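The complex appears here without one of its protein chains, the remainder shown in place.
Think of it as A and B in the order they're written, each chain with its own count starting at 1.
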Amino acid sequence: MSNKTTLAKARMLKPQTKQSFTTYIMVIAAFVIMMVLSSTGNVSSQIEGLLVPLCVYSILAVSLNLTVGILGELSLGQAGFMCVGAYSSALFSIATNESITVAWIRFPLAILVGGICAAVFGILIGIPVLRLRGDYLAIVTLAFGEIIKNVFAALYVGIDSNGLHIALNQADMNLAEDGTEIIRGALGVKGVPQDSTFVIGFVLLMITLIISYNFINSRTGRAVKAIRDNAIAAESVGLNITKYKLITFALTAFLAGLAGALYSHNYATLQAAKFDYNMSILILVFVVLGGIGNIRGSVIAAIVLTLLPEVLRSINNYRMLIYSIVLIVMMICTSNEKARNLIISVLNWLKDQIIKLKNMIIKPKTKEVK
Amino acid sequence: MKSLKRILAMSAAVAVAVSCFAGCSSNAATSGESDANGTTGKTIVIGGSGPLTGSAAQYGVGVKNAIELAVNEINAAGGVNGNTLKLVFEDDEADPGDKAVNAYNTLKDQGMQIFLGTVTTGSCLAVIDKSKADNIFQFTPSASAQDVIANDNCFQICFTDPNQGKASADYIADNKVATKVGVIYDSSDAYSSGIYNAFKKEAQAKGLELVSEQSFTKDSKTDFSAQIADCKNKGAELVFLPIYYQEASLILTQSNNVGYAPKFFGCDGLDGITSIENFDTALAEGVMLLTPFAADSKDQATQDFVKAYKEAYNDETPNQFAADAYDGVKILAKLIETQNITGDMSASDICEKLKAGITASDFSFDGLTGTGMTWTAGGEVSKAPKAVVIKDGNYSALE
Partner (left out) sequence: MLQNSPCCDIIIRTIKVYLFEGRSTATAFIQGRNVCKMGFLNNLINGISLGSIYAVIALGYTLVYGIAKMLNFAHGDIIMVGGYVIFYSMTSFQINPYISVLIAVIACTVLGIVIEKIAYKPLRQATSLSVLITAIGVSYFLQNSALLLFGEKPVNFTSVVNIPSISLFDGQIVITGETIVAIIISILIVVGLSLFIKKTKSGRAMLAVSEDKDAAQLMGININRTISLTFAIGAGLAAIAGALLCSAYPTLQNTTGAMPGIKAFVAAVFGGIGSVPGAMIGGILIGVIEILGRAYISPQLSDAIVFAVLILVLIVKPTGILGKKVREKV
């Protein structure tokens, strides 16, 4: 009896809720499976080492989808926000390494610091940038991403008894004997405590998904979607476009900052060169391939496309070539009618062949029985 | 339409998942075995990682080729103490982050017992803590930053950057090559900035006047007109170039175009400049550099190596990256022999033995890149960089 009402209740759930809960369940299931495999030692080092980056890239893809899919604006600066989050959280962790020795207090704080700093940058950048449209917005976000990367790569920051020293050259830093260098230009930050684990990554991913789905299905989310569909109509209805655009942008940046913090605490050194436009484009590819506006799709695409070049390592020489071909083919197939029909007809043909084969094998048996 | 997308996504996900788990189970099997007792007991697996794709691919491919050459030579001669060497090499795309660690993890899955990597400093810094945690002996052919040897399991075959920077300043000052010096370095590259910082410190100590300190970044390494103009206007008699040969060739061309002809001095990154296809080596006439290796050197070992490399790899001339890597394999072979290392030992045991062996007071090695090379416990190699000058497209010894 109670089963029936639960089922009936489940069927009565709004499609959005069904969608979000399916995603949560899928992610939790994947996590549980991986944890089980990992604890029984059935996972290779390669996959084990990829668990945290998979979470990082999934969070990045989901966050970018908020801007690209829900707000409808193309942002090519995601790597910049990730960079800010990574550096600020790394600096926080190093600074409080002595004072807060318990990792599970320090690390969440560091993650929060990373997210908030990135969000601040998101707002600062959003204010001038969000009045632009389309490709111009894309270029400006790309420009900001590159500026952030270049500045961090050129900074020398050290601390000594006289205080903080910031310079563009190691020699200009004039650090006293007892001083320590924190950021060393291209060499970046070293000695970041490696606090990231798959569990924390999973938790952050779940938090990201919960925030994202709730944002999309909330009043704010609907306002943003209205702005995406028809900005002039939305404005005429009285929606404050700037406010909603800024909120989305800041949220995207915040989540990217979380991902950056998770990333930076997975490796002993942090170098700014990693956060270039190539990474921003990579995340954009995840979003577009997964489906613009499709949160679950972003996670799946991020996982598939991150694993793909690793899995292809056996074909070393042709690895990246095959990756690019797969990308092109996937894009054509998911966007083009004829290609879709072609694939459907191929799949149907395959199905027919399998049925024919089955009949060939089963028929003689029935004949024998007769 | 939506269902097709879903089918495609699901099948892609399933395909990837299946291949992962297939990989997992077979890899887990081999890694399980190799943790205990190597792959077959008579094979020692050497792992290497470097950029095989991307803009730094030439260095990774050179290192891979040289290691392959050395391993094949050793195996053809019967191996070391009856053990055959096996090379597994993975592409890390010179990435200073997760791709380098992915390459390292893949190597571990393939049963790597000794790590001859990485090629670039950025990738090396990302993996040193992992190799320390796994206690695998790491021997890098070309990652030259000081930080790379911070852990006790990591040793360098190449000079450190501060070493070269200091040696360059000393050479210029002691031999009175010039008093007004300009520098053009790559501020986005750890190698270049590392040498520049050490050079500046020593130059100031030795009384050289640095009239112009110019830099460029990875994203803008083709147009050097502004930097050259500044050196020219400030009257630099010598321009120090702690950079790689590709950018150096552009600086030489562009300086020639504006009629600026100072002396040029560089470090081991400049090696290879005479073998750029279609490069007019007259432009490089008189360029001085510190290098551990000269492909046109007349000694037998170098000639044999260059000949073998050219035969095996498309008539390409090897540069000092390849030479360092080749030496690395030969050094490991000698250590394996003297320390009685066999393929059935765990990577950790091999690491301890190699550490003891390489720092032993009576251990030294004569190779392509140096004679009488010894190592400190800190991981630094002692070998003197050779100062050479380019004459008629060839290196000739300086002093």
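Here is the rule we go by: contacts are C-beta pairs under 8 Å (C-beta built on N, C-alpha and C of every residue); 3 or more make two chains touch, one makes a residue touch a chain.
The structure presented is a predicted model; accordingly, all values stated were derived computationally and were not measured.
In the whole complex the chain that is left out makes contact with A, B. Only one of A:R131, A:R222 or A:K243 touches the absent chain when the whole complex is considered: A:R131. Residue in contact with the omitted chain (choice from A:L50, A:A154 or A:L209): A:A154.
Set against the missing chain, the residues B:D152, B:D230 or B:D349 yield one that touches it, B:D230. Within the complete assembly, B:Q214 is the residue of B:T106, B:Q214, B:S297 or B:Q320 that touches the hidden chain.
Along chain A, the points of touch with the absent chain fall at residues 68, 74, 128-129, 131-133, 135-136, 139-140, 142-144, 146-147, 150-151, 153-154, 168, 232-233, 277, 281, 284-285, 288-289, 292, 317-318, 320-321, 323-325, 327-328, 331-332, 334-339.
On the side of chain B, touch with the chain left out of the figure occurs at residues 52-55, 57-58, 60-61, 187-188, 212-217, 219-220, 222-223, 225-227, 229-230, 233-234, 246, 249-250, 253, 257-259, 276-280, 314, 316.
Methods note: only the chains that are shown with their structure count from here on.
One inter-chain figure worth recording: chain A and chain B are separated by 33 Å, centre to centre, where each centre is the mean of the chain's CA atoms. Those residues of chain A lying in contact with chain B across their complex are 37, 41-50, 53, 146, 150, 153-154, 169-171, 185-188, 190, 194, 263, 266-269, 271, 273-274, 290-291, 297, 300-301, 303-304, 307-308, 310-311, 313, 316-317, 319-320, 330, 333-334, 340, 343-344, 347.
Residues 1, 4-5, 7-9, 12-13, 16, 19-20, 23-25, 27-28, 31-32, 52-53, 89-91, 95-98, 101-102, 104-106, 108-109, 122, 125-126, 128-129, 145, 147, 187-190, 193-194, 197, 200-201, 213, 217-219 of chain B are the ones that touch chain A when the two sit in their complex.
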